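Here the structure comes first, spelled out in structure tokens, and everything after it is commentary.
What you see is the complex with one protein chain gone and the rest in place.
And then chain A:
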């Protein structure tokens, strides 16, 4: 017994005692003093000492109900002379309390067991069952236990029937129904077994049992939702199956409720008007944004005629979603899988996500599209000026979508259209992380068409927001690029090249990607200016270009786009060694990609459409020359850049030529000093200009050992070692 249940029990007991002071005061005296633990204790204690209990059954200090319950739990006492008398007395006690105040879940648990275990006679069982009226709830376990007694066959048919009727009447009081839902098969089998309903749902049961109203009710309910399964003709005329007068428990339930909770403000019928029970909810009848997973609605099934019970029961038909638990199951049943009645439910089910990922049925995707578009729009807290209270819910919803997108490695079209609609209204703050992730999952499409829809709006926010926002945008643009590249690289190998009507050729696709890269180039140049060449920002920008420089080799796509000068020179002149290192790495990868492309061009002359223009090579060579000139040969900016010597003189750096080489470069000078201190710790002065010749090579090894791997790759690939300065 969980502590929670115990609390309920004791509360119920207390309530019992409070409202019944005009009734059985002698039996209940002193009960109010009992607290939770005491009552529990005394119950246990009683079990240990049965003799005491039976001997002093009418002990005023004890709860008569508890004694009675214990009595029934123990079973009939064979030796007792006045057996029937005691039994009758306890039964009366239980009945009185139950009909008046109802029973706590524990009481019901015990007594239900007693009634179905067949310890007592059928008449007693019937009386016990009839007074199983809950004060609050009925625990699901109790019902499951009770059902298990039915299997043992200890109780008579009439008791079973009564139990079923009780179960139907009390159904709404059961606290959970998961376990019970699993028992339906058993219920119907059991009913069949008892010839309550015969094998082919025919009239024989009615012959044997007569058309009992409650049976008719069950059958008609069944017929309602699965008309093909029940061939019995049931009177279509008005009929009250569970008549109020006939329903043993209904009035009792009402009375108990009224006594325990005070009279309802209005008659019961009115109280059940949905207007009072459910105040207008933001969401119709659903407690979560994403619909629950249900197999296709039965309405589709009932359209199909000629379906028999055996068809239905044999699994020739479709495979119910509720049973889908593992990937192998999915594979075995993929041809006959029942689809959810509301496609939105797939978001919470990874197996079904697998399914919709490979299914070619357009209507499945359309259903998901419509549902997701509308839900996003309705739930979005800024799009419809919704209440900001629901912000958390919306964030969670977006997280679920993003998880699904990551799982599928593909964006949803609905999210794309949602971005179109909501981005112009976004404040750049609300759900920022989620929103930017949605951007990175925009499905591949024509960039110039998308620019006014997404990127122009994003740009406005970008320029007016903090550096952290800018960094996040670069991060998500990097992911967007990566997603597009992955999609294109796999798609190209699966002919036909593209199933989007927007881009029909590889050239068109490459154009779109290159436009994205150029857009980011423009964005990053401007951002660097706005943020005073922030190193932090530059890291994010270079991360983007780490993807860009490797497109040809990593994704096997014919595209090389270089970074704009604003980024290149900012990185080259950066004070931060890790930026310089990253730049070197990127230059090294550009070189490898361009070399590979050149090689391919020479090999296959046919694929001329994707030859890179000589401009790309020229641009790269220009950057390379600048880098080698600065870092290695100490002849910086010999081409294309002229600085008036007077200006340099004024600035006090007339001798500037070597001031950007590996030793003097502001990002590396500290390395040079450390190198000297480490190698010649006894040296009196630190003279960095001494790093040349052999020392230069040692210095290089030192730099590499300090983790400047990008520099190492760059120097190994781009500089011939004959030219050590």
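In this text, a residue touches a chain if its C-beta (ideal position, glycine included) is under 8 Å from a C-beta of that chain, and two chains touch if they have at least 3 such contacts; residues count from 1.
Definition applied: contacts and distances are computed from a predicted model.
Novice: According to its UniProt record, what is the protein name of the omitted chain, chosen from "Trophinin", "Centromere protein L", "Transporter" or "Hemoglobin subunit epsilon-1"?
Specialist: Record says "Centromere protein L".
Novice: Please pick, from A:68, A:162, A:343 or A:488, the residue that touches the omitted chain in the full complex.
Specialist: A:343
Novice: Quick one: which of A:318, A:333, A:377 or A:434 touches the chain that's been left out?
Specialist: Checking the options A:318, A:333, A:377 or A:434, the one contacting the hidden chain is A:377.
Novice: Per the definition of touch given earlier, which of A:63, A:106, A:338 or A:416 contacts the omitted chain?
Specialist: The missing chain is touched by A:416.
Novice: Which is it among A:69, A:87, A:146 or A:169 that touches the chain not included here?
Specialist: A:169
Novice: Using the definition of touch stated at the top, determine which of A:362, A:655 or A:682 touches the missing chain.
Specialist: Selected residue, touching the omitted chain: A:362.
Novice: Since one chain isn't shown, list which residues of chain A touch it in the complete complex.
Specialist: 168-172, 217, 220-221, 224-225, 238-242, 247, 249-250, 253, 272-275, 277-278, 280-281, 284-286, 291, 294, 297, 299-300, 302-303, 341-343, 362-363, 365-367, 369-371, 373-375, 377-378, 413, 416-417, 420-421, 449, 452-453, 499-502
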